[in-house]
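I am attaching a structure below and will ask some questions about it afterwards.
One protein chain is absent from this view; the other protein chains keep their places.
All chains are identified by letter, namely A and B, in their written order; residue positions are counted from 1 within each chain.
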Amino acid sequence: MSSTEAIVLAKTPRSRRRHPVAVWVSIALLGLVTFLAIFGNLIAPDATAQSILDSLLPPGSPGHLLGTDELGRDVLALTIAGASSALVGPVCVALGSMLLGILLGTVSGYLRGPIDFIIGRWTDLLFSLPLLLAAIVVAGVFGAGYWMTVLLLILLFSPSDIRIVRAGVMEQAARPFVEAAQMLSLSKTRIMFTQVLPNVSSLIITNSMLNVAFALVAFSSLSFLGVGVAPGTADWGRQLTDGRAIMIDNPAAVLIPALLIIGVASAANLVGDWLGQILTRTGRS
Amino acid sequence: MTQLNAANTPAAGAHPDTPAAAQVTVTGLTVDGPAGVVVKPFDFSIAPGETLALIGESGSGKTLSAKAIAGLLPAGFTARGTIELASATIELPATDAVWRATRGRRISLLLQDPFTSLSPVHRCGTQIAMTIQAASATRLSKAECTELVTQRLAEVNLPAEVARAYPHELSGGMRQRVAIAAALATDPELLIADEPTTALDASNQGEILDLLRGLQEKRGMAALLISHDLGMVRGRAEHVLVMRHGEIVERGVTSSVLNAPSHPYTRALIEADPSLTDRSAGVVRAASGAGAGGDAATGVGDLVVATDVTKSFGDKTVLHGVSVTVGRGETVGIVGESGSGKTTIARCIAGLEHESSGVIAFHGVALAPGRASRTPKQMQIVFQDPYSSLNPMISVGRSLKLALRVAGRPASDLNGLLQLVELPLEFARKRPAELSGGQRQRVAIARALAVQPELLICDESVSALDVSVQKQILDLLAKLRVELGLSILFISHDLAVVRQLADRVYVLRHGDVVESGLCHDVLTAPTHPYTQALVAASIHEAPTH
Partner (left out) sequence: MLVVRVLGTLGILLVLSIIVFSMLHLAPGDIVKNLLGNRPSSPEAVAAIRAQYNLDQPLYMQYLIWLGNALTGDFGQSIRLQDSVSNVIGARLGITAALSGLAFVLALVVAIPLGVQSAVRSGSWIDRFATGVGIVGLSAPTFAVGLLLLYVFAFYLPIFPVYGSGDGGLDTLWHLVLPAITLALGLGAIILKLTRTAMLRELDSDYVTFGRARGLPDRQVHMIALRNAAIPIVTGASLVLTFLVGGTVLAETTFALPGLGTLLQGSVLFKDIAVVQALTLLVAVTIATIALLADLAYIFLDPRIRAKEGAQ
């Protein structure tokens, strides 16, 4: 299966075409969401405040640009406040699984032998269950909260990082410059982290950017299914579950968060692809 | 151009309606790349049954010229000029429709690497049959196809069973024969062969070239032979063009170009090609200490003694008890074709590979297998591929300083090190990607020498370089050997290269030493039939037919 990932994540060999416009739009969108994730609380301090009197107002109502939901919460404020839930978790998942990937992948790919075997079987095991299914079952049955879900997803995302780093390290480790370092009798740890790893960095950065996109999808899927995020939290996935029933009264309550999830995930994916192309181009001659 | 015509077939001319006897004439062939003209306009013509060789080093534009004539230029490149064939005249750039009618039927292109030029998941017969079908006006029945495929295979001296085989079941030489059969299945007027033997072992190269020559004469087909190897064209091409930086610098009848080159670049190419220069005395070797070989033979002052070394990968044994000795200050060559085990023995000595059995001793002290028992100062290695032997993320200066630090030398020795390998001092700041192949190999040598090793192992260290650069690196090694009193273990598939540098030589075949002795003796009077074949292949003797 690792070869498949390599293909899915592979930079298309012949495509020299850049997509600057789409990339700039994506970066702008990611920037906006990051801004909202940091300052959302200041812009919309009482996003989750309920008001039965104002429930189910259509978009364009005075004081409520995007209307309100069944509980009378302002959809715009709720959406702005949801940015932090949408970004913090996925970024933590990407960083955490990147760290696990670097550590275990490098050790596994460079040292080989029994350590590689054990790590390999571990990733096989985690891989044999679909990520989303495992997350639903574990988070649902054990009632995990937001941060437990982050840890769970780090665990479930890590095998692909481990395999990608391992494959990259193995490719680099067979190169003569690594053997030249061995001829200088440098220690294995030193060769691994100073000679081999920097050459895999473009792969790692690209993959982490893609992981942000996939983690956002996983997170919002879990909250859409009613696991992972506590009810009442400002969260885009949660908004979709709640908004399904009021689609006719206030379509904005569903369409805006749905478009945002699709947009942010696509943007992260696009920027990841683009970074990969740029980094491999500068890494090689 | 006019000279060529005059020398060929003065009467034939280039009239498109002249039947079979017409020649192929290309005028004003130009290739434009994204950054301007890549190949400057040139003309040539080839008479039926004759071969024109286009010689140049990598990057000279020879392959782009070939692809331009076959209509297979990569995206971003366009061609100009006119191709006149017996059956058609093609104005470049031509449309897809024109190329569809031309490629295969009139012009066919044979590629360099038989290991990649056939589809791995289709049977050889199918691939030949597809070509036959593509050129045929009518739909052929299965039996007709099989019949024609068998005929085509017979032409290239292959049995009919090969049709059922997948490419991976055949040797490199056989695959190239299948490729030739496929390329000629449409009976083109012009065959372009782009380095058709470069990927093959020396013993196969001559056979393939002679086969091509024979087929071509029988059909009266014109051939354009692209090569980097001036020595190879002797006796195999009537005329030769020498290309450099996209420009033809010399042209003429092969023998006169080889014997009396007029352009300095052609002279340099001939001088750099060891097979074309004086064969009896290694010019470089004469400059070195001559007594070393004698010492080593008596066993006094041996630096490295490898005894009965065996090595297996899984159930495949690549070394069956190889013994190699390198004396102090001596240069020892190990020669063999790919798969002979020559690189494996070098890597076992370096500790990069763990030998399965046998003893490797340094200064009379046995070393345990692997790097752990060795120190950097004992030996260093310079690898084959200059593009991957330097860490792309690290500047030249940092790479060298790391090596200096390991040896306990001050970072200020960096300048001296760069001077030693004749590189400008500002190269310290450059990344490997900014360097040419030859420059990278100089940096790799400098890194190896930074720790002042007693033994330098060169594993095919010049074989990835162009001939003119090869010569520079060999000269550098010869100079360093004298200046630093280095011992060198030199691994190569190229006898001509070993001859220039080595005092003694071992000939390896299938993991056994078949012959060894003083370099001059072994290469001038080989006793083992295999060595004799290697020597014969390496001096590019003209085919006799």
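Methods note: a residue touches a chain if its C-beta (ideal position, glycine included) is under 8 Å from a C-beta of that chain, and two chains touch if they have at least 3 such contacts.
Just so we're clear, the structure is a prediction, and the values are computed from it rather than from any experiment.
**Student:** For a quick check of understanding: of B:40, B:103 or B:377, which residue touches the chain that isn't displayed?
**Tutor:** B:103
**Student:** Pick from A:125, A:174 or A:230: which residue touches the chain that isn't shown?
**Tutor:** Considering all chains, including the one not shown, the answer is A:125.
**Student:** Looking at A:27, A:43, A:71 or A:258, which makes contact with the chain not pictured?
**Tutor:** The one listed residue touching the chain not shown is A:258.
**Student:** Could you tell which one of A:213, A:229 or A:275 touches the chain left off the display?
**Tutor:** With A:213, A:229 or A:275 as choices, the missing chain is touched by A:213.
**Student:** Could I get the residues of subunit B that touch the absent chain, sorted low to high?
**Tutor:** Subunit B touches the chain not shown through residues 70, 72, 100, 103-105, 108-111, 113, 116-122, 130-131, 134-135, 166, 168-169, 179, 182-183, 185-186.
**Student:** In terms of residues, what is the contact footprint of the unshown chain on subunit A?
**Tutor:** 1, 3-5, 7-8, 10, 12-15, 17, 19, 22, 124-125, 128-133, 136-137, 140-143, 213-214, 217, 220-221, 224-227, 237, 240, 244, 247-248, 251, 254-255, 258-259, 261-262, 265-266, 268-270, 273
The rule is simple: only the chains that are shown with their structure count from here on.
**Student:** Would you mind pulling out the distance in Å between where the CA atoms of subunit A average out and where those of subunit B do?
**Tutor:** About 48 Å separates the centre of subunit A from that of subunit B.
**Student:** Taking the touch rule as given, give the residues of subunit A at its contact with subunit B in the complex, in rising order.
**Tutor:** 175-177, 179-186, 195, 198-199, 201, 283-285
**Student:** Spell out the residues on subunit B that touch subunit A in their complex, using ranges where they run on.
**Tutor:** Within the complex, subunit B contacts subunit A at residues 350, 352, 371, 374-376, 379-381, 383-385, 387-394, 402-403, 406, 432-434, 444, 447-448, 451.
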